[in-house]
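Provided herewith is a single structure, encoded as structure tokens, for subsequent inquiry.
The complex is shown incomplete by one protein chain, all other protein chains being positioned as in the whole.
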Amino acid sequence: MSATDTGGRVSRFGSAVAEGWTRERFGLLGAVALVLVAFAPPFQVYLFTDFLVVALFALGFNLLYGYTGLLSFGHGLFYAGGAYGIAIVLRDLGPVIADVVGAGISPLVTFVLGGVVGLVLVVLVAVPVGWLSVRLEEIYFALITLAFGMLGYSLIIQDPAGLTNGTDGVIVLLGTVDLGGFSLRIGGRRIYYAISAVTVVAAVYGVWRVVNSPFGTVCKAIRESPDRAAALGIDVGHHRWMTFIVSAAVVGIAGVLRAGLASVASPGLTHWSTSAIAVIATVIGGATYFYGPIVGAFIFLYIRWAISRFPALEAYWELFFGALLIAVVLFFKQGAVGGLLLLRDRLFGDGGGGGGGALDDGQASTAADDGAESGDDNVRADRGDNS
Amino acid sequence: MSLTSLVPLIGIADVVIGLSLGSRLFLIAVGLSLIFGVLGVLNFAHGGFYMLGAYFTLAVVSNVVDNFWIAVVVGALAVGVVGAAIEFSAIRRLYDRVDSDLDQLIVTFGFVLVIHETVRFVWGSGSYSIDPPDVFNFSVALGGSTFNAYRLVVIGLAVGVLVALWLFITRTYFGSLVRGTSSDREMAAMLGVDVPRLYTGVFFLGSVLAGLGGALSAPLQSTSPALGDQVIIDAFIVVVIGGLGSMSGAFVGAMLIGMMQSLGPQFISAGSIAIPFLAMVIVLLIRPEGLFGGIGE
Partner (left out) sequence: MYVIDPHIYVGSDTHGRLLTMVTEDSDTGNKYKQADAAETSSGSRSPVGRRRFLQAAGAGAAVGLAGCSGGGGGDGGPVTLGAAYILSGFASLYGEEAERGIDFAVSEINDNGGIDGRDVEVIVRDTEASGDTAIQQIRSLVQEDNVDGLFGLDSSGVAQAVAPQISQLQMPFMITHAATPFVTSPQGEHEDSVGNEYVFRDSNSLAQDIYGAARVAENLDATEWATIGPDYAFGYETWDYFQAYCDGLGVEAEFTAEQFPALETSDYTPFISSILDADPDAVLTPLWGADLTTFIGQAESAGWFDQIDHTLFSVGMGTDYPSDGSPLPEGEYASTRYDPFVPDTEANNSFREAYYEEYESLPTYNAEGAYRALYLYKEAIESAGSTEPDALVDEFTGMEHSGPVGDYQFSETNQATVASIWGTVTYDEEWESNVLDPVNRYEAGPDVLSEALGDSDLPAGI
């Protein structure tokens, strides 16, 4: 009896989700959550900001990996590009800008300008690097992006132009806006969180639009079969190049935010081990889903933080992620998001196909759509290979 | 500040040091290249195998038997066992996937983290060093500078490994199976080759070579958990320049990078550590199959 009772409740909840949880409500809920985080204890605000930045980094990376099938081991280059762009502007142009716009508002102007410069710098680097890299595929693409990333690392360390301050990196001081009695410290935990949250949400929305545009559809077609796409008259190389640039730009925005958060733009950002963070977060979250990298970044940072609460384990957190990475690739490539969707299907299984469609007009619609789509495609592809 | 007296002086010692650095790179790169050539797997964890070779050797010398050469052999074989176990338990599951290359890369990257942390757990994060075996532990003075005689031994062994591998691949039955399978796996399987076993065998061999490189290098460098990450990138450069799958390419590429590492400090100029990566990019773009041919060449 109690079993049927529970079942009934679950199905009622399921239908409530199906009927009532519209995209608007999900959006509202998310916005409320983001606002609430701003009132959390300072360290939690910091941790959440960190999560947002890494999530954007991974999301940008996955635009290339998840949507065109190109695995980059050098996206740290663009992460660092954004960070160094803003760091160098803050260091070298801060005083100049203060002269022009006045000392009070100049930290804000410098910050915005630095962000723009960082982004432009990343695009300028990504255009030729992408153009060259997309000529290669699979392992060779991974290797050439790795080489480009490490090339950037070497140049930042050796600092031939005298801009990057070698191994020590460039310290980022964000300053305080001061307007006649009203003062605002840009680097303050909550202020910086607000800036990051707005930027990341806007960037995620932008990526979502790109993915769901005709351009995004073409990308997915290319991922499934480059040859078939080419046969349909799609310029595969061009599409990959464009995706590369957009992907780099998104990562660049994350890099700009990272510089302010870490207070330093350091060469380690372009080392392959940083590029690997995007790979880890994306694979764990589920590369075939739009929200996979975001969920993966959440898992990455919060599990890492949880592990750090057990100092005996703290030194070995990489072991955990190494093992998790292996397990996900071997046994459950859909990752965490795939797991959540599977769980949902189990819970609301009585809805059958309707369960899958339940969230179609919900906030997670893209995840469900893409998930179902690419998940199926994956299976199909595997079968195709076996036969 | 005057740097005028920094006029490059290439001594014989610099060349010997460069060749010995190249030798250790060859041993890791040739295994990496062999595995890629036959299995199509780019093994990110190969630097970890190299590092394990050094640790195993040090562990055997200090805990089991105080004979360097026995420790080297045991260490290298133990790494082979680790490699074969990884191939058998994890990588094997991925051969039939459609995007298997990238999945394999990611899985082997997972093992990079696992090996690194396991080493730290077992041996701590400090660094170890060991003297070369007594017989060879003396300085050779040539042309005004000195080097340790053990470096010559390492160079000699690397050349020996190259020759032995070449004979093994071109002159033995197992070698012909390897060559055949690397050029056409389906055909080999149809002709009755036990492909899975062959793959495990090749992965074992490649891992042994990396372990051997680490073991032989233990007296020439400090062994710490950072070692694997440092050396894998050099190995990637070597195999790309030499050609993924090419043994002679791995040798030439390794010697090239070894000489650059040795002579690099003599030519202080901005951007010099960037050169190998630039070379890697250029080779990938112009001749992705490397400067030298495929397997067995």
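Per-chain numbering from 1; labels A and B assigned in written order.
Here is the rule we use: contacts are C-beta pairs under 8 Å (C-beta built on N, C-alpha and C of every residue); 3 or more make two chains touch, one makes a residue touch a chain.
This is a predicted model, so every value here is computed, not measured.
Asks: In the full complex, which of A:L173, A:A221, A:A323 or A:L342 touches the chain missing from this view?
Replies: Answer from the full complex: A:L173 touches the omitted chain.
Asks: State which residues belonging to chain B touch the missing partner chain.
Replies: 1-3, 5-6, 9, 11, 13-14, 17-18, 21, 59, 62-63, 120-129, 137, 139, 141, 145-148, 220-224, 226-227, 230, 261-266, 268
Asks: Across the whole complex, list the residues on chain A that are touched by the chain not included here.
Replies: Residue positions of chain A that touch the missing chain: 41-43, 46, 157, 166-169, 171, 173, 185, 187, 262-264, 266, 268, 308-312, 314-315.
Keep in mind that, in the parts below, only the chains that are shown with their structure count from here on.
Asks: Per the centroid of Cα atoms for each chain, what is the distance between chain A and chain B, given in Å?
Replies: So the centre of chain A lies 34 Å away from the centre of chain B.
Asks: Please name which positions on chain A make contact with chain B in the complex.
Replies: 69, 71, 132, 135-136, 138-140, 142-144, 146-148, 150-151, 154-155, 157-160, 272-273, 276, 279, 283, 315-316, 318-319, 321-326, 329-330, 333, 381-382, 384-386
Asks: Given the complex with chain A, which residues does chain B contribute to the contact?
Replies: 42, 90, 93-94, 96-99, 101-103, 105-107, 109-114, 116-118, 120-121, 125, 229, 233, 236-237, 240, 244, 270-274, 277-278, 280-281, 284-285, 288
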